[in-house]
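Let me begin by handing over the structure; questions about it come next.
Of the protein chains in this complex, one is absent; all others appear in place.
Then we have chain A:
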Amino acid sequence: MLDFFSIFSKGGIVLWCFQGAGVSESFTGPVNALIRSVILQERSGNNSFTHNALSLKYKLDNEFELVFVVGFQKILTLTYVDKFIDDVQLHFRDRYKNELEQRGALKFLLNNFEFGDDFHRLLREAEVSSKAKAPASMRNFNESEKSKKTVKSMIETKDGDKSKEQGGKKSKNAKKEAESGGDQAKAASQTASKKAVENGNEGLTQEEIIERNRAKFISKQLGGGKAEKPSKSPKPQKPKGKVNRVWDMSGKSIGELDYSGTNGNNSSDAQNQDPDATAEPLIQVDSMKGDLRGVDYESSDDDDDDEDEVVQEEERVVVANTKKGAKKGGFGGMFGMLKGLVGSKNLTQEDMEPVLEKMRDHLIAKNVAAEISSQLCNSVAKKLEGKVMGTFTTVASTVKQALQDSLVQILQPKRRVDILRDVLEARSQRKPFVITFCGVNGVGKSTNLAKISYWLIENGFTVLIAACDTFRAGAVEQLRTHQRRLNSLHPLEKHGGQPAVQLFEKGYGKDAAGIAMEAIAFARNQVFDVVLIDTAGRMQDNGPLMTALAKLIAVNTPDLVLFVGEALVGNEAVDQLVKFNQALADHSKTDKPRLIDGIVLTKFDTIDDKVGAAISMTYITGQPIVFVGTGQTYSDLRSLNARAVVSALMKA
């Protein structure tokens, strides 16, 4: 039932492979996709991956640098696969230990790894063992304990109809042969409760019984009582006919519920607000006189207290754990340390755990998002598990080095990043190169757009800025000021009489997607090289605005969609990027939606060495950081240096 199983070295040479019967297509493609998206992007925390109709599971053997991959159809849920991979790995290692311990890449090529028979044997064993665990068959009624009891003992003396019910139920049980366990349990609990009730209730009236039951129930709730389950809700005493429901706001007539008069005719049209600003119900003129009121502190205080308590508890637990761990270390630890110095020690999860904890906290302190730090640390653990350490290296240094390597790997762009080259290509095809800037409010879209247009003009391209931010007051004027300043810096003569930068705007309140389309058409007619589209900032969970942005991008298909994010953001980065990508994917009509293609990291000069936001953003999207903004003047635009960022990140 497996589609394929492949064992290959980390250097890329396939040692042995198995292709299931009836499977015609090669598995090289899916396995390559697995390698590229999971292992190389440091997502090896969980070990399964789906690719089209196939589901792949894999296991890394770090000691001998091997990878074991199994693939099967996604719709099948095979339970034995995890254990099967582990078995195969152990078996393969044991059998070929000698060959694999040689050094150099030739060992993979020279030796013939004939694993077919063992593999089939293990597969048969795995399939058999998975079938063997059928659920235990139910006892039929005659074997159960209930049939041993007499009917009379189970009848309640108190309520005549209750006993009748019980009898009825029992007869039903008697008729059915294979009852589910639940019924039996229910019946058992019923009997227990009935017995209890029966004991105490002789000679009491209906109401007193109810009272006593209620008291018992309440006391049980408060005191965390035992197995005395409350008896099944007594068929409600249908009392005195129906009573009218009374609502809180009852007593008002229809007329009073009509509020349309007071709020009146203030529509939410932003355009007409100017003369009617004073009529806005939210703003009470003269309410802001005097000193500003403080922020509401009570709720936040409560939250802080709770948080502190939780944090303290966690700390206590962590301290207790580490103390226990240290004690257990002791003697065994010293021997292990000596072995580690010599260089024949295998890394295990327990060895790496304390170091990884520290690294996780260190990354979080450097402003990497919390879930990304833990995913990264898990992935590094998976990559190092079972590896043999070199001589005179400690666990801490190995883990740190591995983490550093994976961070550099994440920050390296996965595709070519050369905007100027792409603009030249578009110019040779006689169409403008369109870049869209999107992001949440206040991250620096307009400022960095101006910086990028300055850079492009310096390199001899003509730029058209499309003002598609039609909401924020002064957005168009801001861009016009930038345009004027840029044009004065680059006088007309140098660009053959044409101004270097032009602004395409249609005022406020219009549809952004329409303005963008007109701007691109205008650029094509007037032979502009680049079109920079500035959009309004929007929160990632604002549905309508996200839809509008997705529509703009889907309709205009820009060449580059840049997400502008500030370096100060912390865990929010993950949420922003995920929701932006999701909105873009959901609202596009094609099956290959345009997602975010690159990231602009702004306000980089405000963070000292807490550069973790770069990692969070590239990890989540897999897209490179194209520009880094380091200030407010036109020349404060840089490209990312992965090594410098990682060394700043790993600095103590």
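List of remarks:
Here is the rule we use: a residue touches a chain if its C-beta (ideal position, glycine included) is under 8 Å from a C-beta of that chain, and two chains touch if they have at least 3 such contacts; residues count from 1.
Assume contacts and distances are computed from a predicted model.
The chain not displayed here is annotated in its UniProt record as "Signal recognition particle receptor subunit beta", chosen from "Oidioi.mRNA.OKI2018_I69.XSR.g15782.t1.cds", "Signal recognition particle receptor subunit beta", "4'-phosphopantetheine phosphatase" or "Glutaryl-CoA dehydrogenase b".
Residue A:N459 is the one among A:N140, A:N459 or A:T481 that touches the chain missing from this view. From the options A:A53, A:L90 or A:L110, the residue with contact to the chain not on display is A:L110.
Only one residue in the set A:I35, A:M154 or A:L532 touches the chain that does not appear here, and it is A:I35. Interface residues of chain A facing the missing partner chain: 6, 8-14, 17, 28, 31-32, 35-36, 39-41, 65, 67, 104-106, 108-110, 405, 408-410, 412-416, 418, 420-421, 424-425, 455, 458-459, 604, 627-628, 630, 637-641, 644-645.
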